[in-house]
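Only one protein chain is missing; all other protein chains are in place.
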Amino acid sequence: MATRSELLVESGAQAEEGLRHGGRPGVLRALVREPTAVAGLAIVLGMALVAIAAPVLAPADPAAVDGARRLLPPSLEHPLGTDNLGRDVLSRIMWGARLSLGTAALATTLILTIGVGIGLAVGYYGGLLDDVVMRVVDVILAFPALILALAIVGVLGAGIGSVMIGVVSVAWADYARVMRGLVLAARERQYVEAARAVGARDLRIVLRHVAPNVLAPVIVLASLEMGGIILAVSALSFLGLGAQPPTPEWGAMLNDGRPFIFAAPQLMVYPGVAISLVVIGFNLLGDGLRDVLDPHTRRG
Amino acid sequence: MTGRARAITAGLAALLVAAACTGAAPAGGPTTTATAEPQAELAAVQELTVAAGRDDYRTDGKRNLTGMFPLNANIYETLVTLSPTYQVEPGLATKWEFRAPNTYRFTLRSGVKFHDGTPLTAKDVKAVMDRVATAGGGTVGVDDKSAVVVDDLTVDITPKRTNLRALQQLVHPSWGIHKAGADVVAKPVGTGPFRFVSYTKGERIVVERNEDYWGAKPTLQKITFRFIPDPNTRVLALQAGEVQVAVEVPRESAKTVAAGDLRLVTSKPGAYEAIYVNIRGSGDYAIGKDKAVREAIAYAIDKKAVVENVWQNNAEISQTMIPPGILGDAASTVKGTARSVDRAKKLLDDAGWKAGADGVRAKDGKRLTLEMIVGYPTPEIHKPLPEFAQAQLKEVGIDLKIVTTPDTASYEKRLASGAQGHLWVEAGSQNDGNPCFLPELLFTSPVPGGDDEQNMYGNAFALGAKFDDAAKKCREATGVADVQKAAADMMKVLIDEEFVVIPLAGTFRLYGASSKVLDLVAHPAGVHQRWDKVRIRK
Partner (left out) sequence: MAAYVARRVLSLVPVWVGISVLAFALSVLAPGDPVRQALQQSGIDAPSPEQVAEMRRELGLDAPPPVRYARWVGDALTGDLGRSIRTGEPVLGALAERFPRTATLALVAVVLGLAIALPLGVVSAVLRNSALDHVARLGALVGASIPSFWLAYLLIIAFAVQLKVLPVAGSTTPQHLVLPALTLAIGAAASLTRLTRSAMLEELSQEYVRTGRAKGLRERAVVVRHALRNALIAIATVTGIRLAALLGGAVIVETIFAWPGIGKFVVDSIGARDYPVIQGFVLFAGTVVLAINLAVDLAYVWLDPRVRLGGRARGN
């Protein structure tokens, strides 16, 4: 698992590069020529489709308990077998996609909105606000993330909502710091100085020259972040803090399946495959986007 | 480098596919307990490695419990011991006598030597009582005046307050007798069948045979208890042959362990899983006050199916909450409930709870939605009971919401702050010989002027005078049969008359063991587990 900060170090550097080199048209067109990105996009879109269409696609009710059908091996009727309560594993994985992807998407949106927003704001205004916010960011980044997340869950009670708040309240700080850095860097760039020379105001500079350049790495990060969040949520589920039963969620399913590692390996294998697959999808997509967006590593 | 990375990736992929294709036969059928040990040639080296759970020893001077509790390494012994049928039996004391109003006189076994060779005397017993007194007095409630040395082998113990259950409490391993003046942290000195060798925090505690043991000398020369907190890892360590015994095997792996070269060793029930219904809630949490709802829940839940589905057949149907073994013959007077969906529905119909469009019942515009709080002692231990109960209650028109608290502290906090929840699912174990304790703790009326923490159970579950009287009788009963009857009467009030408690399953110890391990007899209470009879086959 790449940690968020690691992704930011990579993408932050590339964003700075972007600031130097200016915009890049035809991103989408370039993207579809990137085979890894296409593969990533296909996985992500496929999973998203499964998530959206789960009520139609799933062969069974994911919460229907049936004592007579416990721990069945894969069969035609239950392609991925059944779990310890006789529930259809395939249906649970399909429904689980909704929650896992939905949670990750919502968390990512929150993290980016808060992190990028605050980063741009303090970078733009500077002064005391900048000092205070950056000290808070420093504290959060030096604070053990797991403890903070666990403490939040301890106060709010276990649940997917608490886990999300826990993840978001730690993750925004990284973005705020990097975005602030980008704004500061942008202000120093010559073309901004040129803009300033023709009398453009700072806000306009940020919106016109900085934001578009920041947008590209943010899209890349969003894709990579999705994978990271899915892994983070599954890790918190391992500690018994995640989704509340009977809601199917991949991390929780994986956790519940652990004791059946020998008796019914399908309970641990398939949610793990689902998690890994979708994380691979997001990583491929992110990599592809980066290749397309980064002038240095672009093919050609 | 690349080669290695590739090999690992390919290996993992192959493993995954293999694991996924294996599938599994459905679990089912009762698990067997091996009782008759074959007479076999013993191994020359009698050394046992046990995968124990998490290291939970306290290691501070006056509260130090290293080697005693929760993992009992058989270094120490108590004055009296608890038999697998929950009876008080002689330990370091051969005789005891109750001297009214509140004194217990113990006659110590003669010829018992500590591991350092010095004889056990009444002074050592007094030293232990005095140490516990400085740490708050323990369960029995002793102070610095409680223990009086009568002569070398006779000691009187008088609890601070009248306590007729003290004998049943003194069996608990935290009352283990150590050498007076010995450093209990650095060098534990007891009288038990094994003597202390070493302790590495979080890693292992090692004991060796006490060659001068007063009882039958153990065959085992050495036991290494390794702390392995993850239950699945314990099973894996057993399968890899790294350990010969694994404690608390997850019930889901029991079938795997029972197959092949390993076997499962089980005990009689010594623990339980039960639902308590909040009968003193307010606002939305007041539904449990309606007895018809409580009774309907009791009839809606299929205990047999709980045992099969939730406990994977590694439990027994329980009607008594506390283990039936401790209630003796009186256990059969507690009748309990057998599933009857029709009866549950009729109870709710008669009480005015009418089914709505989505099948969920309602009365006076209020839906029959109940919250089940899961988290004591951990949420994991109950999995997947909540979902199972949810499905069963749905059948009678009750909508169950599951609320998981991540740990004991947050569970207790929720209980203490106004009992926010209707159904509280708990697992408990009977660790001493006092059957009155748990029901009394949970269901007697709140103490006037007590704080929320102290009264958290009473504020949610107390029935009032009817139960308080039954509890008082249990507290004051004297003979074994009287205590058992009084305790059974408490359970009858809770389970048969008021439906405040819905017992789900009587659960037992599950040890996984190599087939080479002989004579491991599981005690229903893990803290009383003895290892001195165990032998290793060639």
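By letter and in written order, the chains are A and B; residue numbering begins at 1 in each of them.
Rule of thumb we're sticking to: contacts are C-beta pairs under 8 Å (C-beta built on N, C-alpha and C of every residue); 3 or more make two chains touch, one makes a residue touch a chain.
Remember, predicted model here, so these are calculated numbers, not experimental data.
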Option touching the unshown chain, where B:S410, B:N459, B:S514 or B:Q529 are the choices
B:S410
Going by the contact rule already stated, which one of A:T82, A:T103 or A:S234 would touch the omitted chain in the full complex?
A:S234
Going by the contact rule already stated, which one of B:A240, B:A357 or B:A465 would touch the omitted chain in the full complex?
B:A240
Just to verify: which one of A:A64, A:A105, A:L184 or A:L215 makes contact with the chain not shown?
A:L184
Footprint of the hidden chain on subunit B, which residues?
1-2, 4-6, 8-9, 11-12, 15-16, 19, 54-61, 63-65, 69, 135-139, 141, 172-174, 200-204, 226-230, 232-233, 236-237, 239-242, 406-410, 412-414, 416, 437-438, 441, 447, 450-451, 453-454
On subunit A, residues whose C-beta touches the chain left out of the figure:
1-3, 5-6, 8-10, 12-14, 16-17, 134-136, 138-139, 141-148, 150-151, 154-155, 177-178, 181-182, 184-185, 227, 231, 234-235, 238-239, 251, 254, 258, 261, 268, 272, 275-277, 279-280, 283-284, 287, 290, 296-297
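The rule is simple: only the chains that are shown with their structure count from here on.
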Mean-CA-position distance for subunit B and subunit A (Å):
42
Once bound in the complex, which stretches of subunit A touch subunit B?
63-65, 67, 69-74, 81, 84-86, 150, 153-154, 157-159, 239-241, 244-246, 256, 258-266, 268-270, 272-273
Subunit B residues within the subunit A interface of the complex:
16, 19-20, 22-27, 231-232, 235, 250-253, 255-256, 305, 308-309, 312, 378-380, 383-384, 386-388, 390-391, 402-407, 409-410, 414
